[in-house]
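A short worksheet on the structure shown next.
Note that one protein chain is taken out, while the other chains of the complex remain in position.
Chains here go by letter, A, B and C, matching the order in which they are written, and residues are numbered from 1 within each.
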Amino acid sequence: MGRKYAVLGVGHVGSTVAFALVTKGDADELVLIDKDEKKARAEQLDLQDATARLETRPKIKVQDYHELKDTDILFVTAGNILALKNQTGNNRWAEFNDTREIVKDIAPKIKASGFHGVMIVTMNPCDAIAQYLQKEIGLPQSQVMATGTFLDTARMQRVVAEQFYVDPKNVTGYVYGEHGNSQFIAWSTVKVNGLDLLPLAKKKNLPLSKLEEHVKAGGWDVYAGKGYTSYAIATCAIKLSRAVLDDAHLMCPCSYYNQKYDSYVGQPAIIGKNGVEEVVDVPLTAEEKAKLANSASTIKEKFATL
Amino acid sequence: MGRKYAVLGVGHVGSTVAFALVTKGDADELVLIDKDEKKARAEQLDLQDATARLETRPKIKVQDYHELKDTDILFVTAGNILALKNQTGNNRWAEFNDTREIVKDIAPKIKASGFHGVMIVTMNPCDAIAQYLQKEIGLPQSQVMATGTFLDTARMQRVVAEQFYVDPKNVTGYVYGEHGNSQFIAWSTVKVNGLDLLPLAKKKNLPLSKLEEHVKAGGWDVYAGKGYTSYAIATCAIKLSRAVLDDAHLMCPCSYYNQKYDSYVGQPAIIGKNGVEEVVDVPLTAEEKAKLANSASTIKEKFATL
Amino acid sequence: MGRKYAVLGVGHVGSTVAFALVTKGDADELVLIDKDEKKARAEQLDLQDATARLETRPKIKVQDYHELKDTDILFVTAGNILALKNQTGNNRWAEFNDTREIVKDIAPKIKASGFHGVMIVTMNPCDAIAQYLQKEIGLPQSQVMATGTFLDTARMQRVVAEQFYVDPKNVTGYVYGEHGNSQFIAWSTVKVNGLDLLPLAKKKNLPLSKLEEHVKAGGWDVYAGKGYTSYAIATCAIKLSRAVLDDAHLMCPCSYYNQKYDSYVGQPAIIGKNGVEEVVDVPLTAEEKAKLANSASTIKEKFATL
Partner (left out) sequence: MGRKYAVLGVGHVGSTVAFALVTKGDADELVLIDKDEKKARAEQLDLQDATARLETRPKIKVQDYHELKDTDILFVTAGNILALKNQTGNNRWAEFNDTREIVKDIAPKIKASGFHGVMIVTMNPCDAIAQYLQKEIGLPQSQVMATGTFLDTARMQRVVAEQFYVDPKNVTGYVYGEHGNSQFIAWSTVKVNGLDLLPLAKKKNLPLSKLEEHVKAGGWDVYAGKGYTSYAIATCAIKLSRAVLDDAHLMCPCSYYNQKYDSYVGQPAIIGKNGVEEVVDVPLTAEEKAKLANSASTIKEKFATL
């Protein structure tokens, strides 16, 4: 009965997801799990303290993997943002040494729980982690996705929109590939106000490669200022979850298994009650196709080391 | 036109307020100010990245005190949670050495901006800080309130509700006094399911003093687990702000100037477009009255040192 | 997966319930059933046309009783508002001749569907209709409630609040009895701003019997101006449904079976996932108790004629 969500890893992203679901009245039931039990209980308490001031009162539970058995949506948001501190350069694979161990720990627990809903992964490197979880847990591929380039696409929409002083929702098109350095904007797919971007950009002398750098750096700019990113990524994850619950068949670029490359990779997909219902084959230029193949193989390589 | 909010201090509480206003579509315009400009810009960016995935698109601005001129609601949420680390025992006055300096810095800037809306303070120690800001800025008292015991009352509602397995909204009654150690639950005002709590508690052998400890410790339990508190306090602040914008005349216990004690102190008040429209004189027992006087004088003392 | 609602009878109340669930993003799945199939399809179409402009996309289905099998919440909102036109005086029993036939038609269909969720009845006379549906369908009593005096209590809160220029949410207390002429305000339970109403009313010379008339007439005033009532009743029904979905254990006066009177009757109840989890025995004066007994027997009498 109702909507049951779980959040595995209540760090900045996970707790923001939990807060948004509670404050917007989206959740009827919410399970919080973290390797730091005190952290999970603190978030539970902070959210429960809020319910006297909110219209609704979701049930909030903690630390019980058994609850996943009938959970509709599982957000996997664990990570170790501190791992990024010690790296040189910006690379989400820097979290890998930690997240690798985390997923090896949680995958069997999720499997044992009997979870059979839809899993949405935000952990970094999210493409490889999602693929690993899918394999280990044995869920149908459709039921395991990562936010992937859904966030990067949102950043692309913001960056392009700023150039034209319009709402990011006026900008359509997709970022493909890894949620990481090998990602790319498929400029041929981008439109603003219903108009193809490329000729507009030429007319306005927009430096596309610079814009693309801004998009790729978007997360790092936020990270540099606040030490982590949380609001946009949590919003993207929740958007995907609602498309699942509503069986909306909403098109969202996200990370999902692509048979051609035998790898998870960010690409436009149709999201419904089974998770990814379909991948959409949007026409790309030859150069874009090459970039996609390259990005997918980067992910595949890293995945092999898991 | 529309709702214009500002958040001064985008730490854990301030950024949560900002995120909630954006994600729920409450804000039309939002100004973020922080002494750490990179932090303010990072929060702006993270929120703007989210707007491609949200239904609405509030304007988000940063670091401009001039924007306060026509701001409806100003949340003052600065603080230094780290200050609490070095103290022994749990005491919000431990933040005082830092927050004292902060408010001395921001008060003249707010004054110079021409701000004439309603100010909602969550900084600790919030009673004294609110009073200081009111005096320094010269706004009418009604327009400067602190969340005060609105949060403690929410915690009381949760703690009592847990004993009866009911929604915290079934629990009415008030926590009075300082948002700090000298606060107290006015048990004579508390009802659960429309029934007086005191006889029920006697019948169930509820240890009231223990429950009161839980309430007082509520914030510290959250703090211990996550290093700060954010969701409940932000939710309380937003609740007050909406009562102002709607001119709702909603009754909320919060910190406001009480002439009898010549001090800000947490007490039930009617919130409307002018901020605190009226204080409500709920009958208290003699013991409760004494506790209130004592708590108010504690605040007054500390205020004198500002 | 998710929240599944059904609305049986998409007249003014039913279609308003449907619209609110869709526009607020509450529903994941929504089933509309009406004896007028064209009406149901028109409402479906009008709501589906809206989804291109809303953030979410609930699935909206029509005319299929089989869908009730796994429905969480069933709103029974059929009726014939026109029946009220030909009566003299204001009496919800005037709808009875029509609604009697309607429930005799729908009860076996609901039963056959295998519905086992919670049923919320707004049809008039709602107390008797709810009891009839519970008996005929054979659901546990807890799972069948009527909005009953939840709406009348909301009206009481508004009417009292207007006298004190405050938010209706500052007013607590209950209207008991029939959602009809024999209902009464239990004035001894009413508080405004946390203060007992009766002494305040004396001091302000408030004509309580006149206020009570206003409350009772509230629906008729709306009816006289717009030909039906819809927004408040739909809002009450939805509020109850959310308390069920969240298992909130929220206290709401509503119509439910009272063993003492062997009848459904409006009284404060705790609403959770099983529907009415518990009835709360709020202390009443002797006069109020007599009024409640009288109102219950009025309902019982009419029920006998079903």
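Just so it is clear, contacts are C-beta pairs under 8 Å (C-beta built on N, C-alpha and C of every residue); 3 or more make two chains touch, one makes a residue touch a chain.
No experiment lies behind these values; they were computed from the predicted model shown.
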- Among C:232, C:269 or C:292, the residue in touch with the chain that has been omitted: C:232
- Filtering A:37, A:55 or A:101 for touch with the omitted chain leaves A:55
- Which chain B residues would touch the chain omitted from the figure, given the whole complex? 1-3, 25-26, 28-29, 55-59, 72, 117, 242-248, 250, 273
- Query: Residues on chain C that touch the omitted chain in the whole complex?
  - Reply: 15-16, 19-20, 22-24, 36, 38-43, 45-54, 57, 150-151, 153-155, 157-158, 161, 167-169, 171, 218, 221-226, 229-232, 235-236, 239
- Note on the structure: Logged for chain A, residues touching the omitted partner chain are 54-55, 165-167, 169-170, 172-174, 189, 193-195, 243, 248-251, 268, 270, 280, 282-283
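In the analysis below, only the chains that are shown with their structure count from here on.
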- Turning angle required so that chain A lies on chain B, C-alpha fit (0 to 180°, nearest 5): 180
- How many Å are there between the centre of chain A and the centre of chain C, using C-alpha atoms for each centre? 41
- Query: Going by the touch rule set out above, which residues of chain A reach two or more other chains?
  - Reply: 57
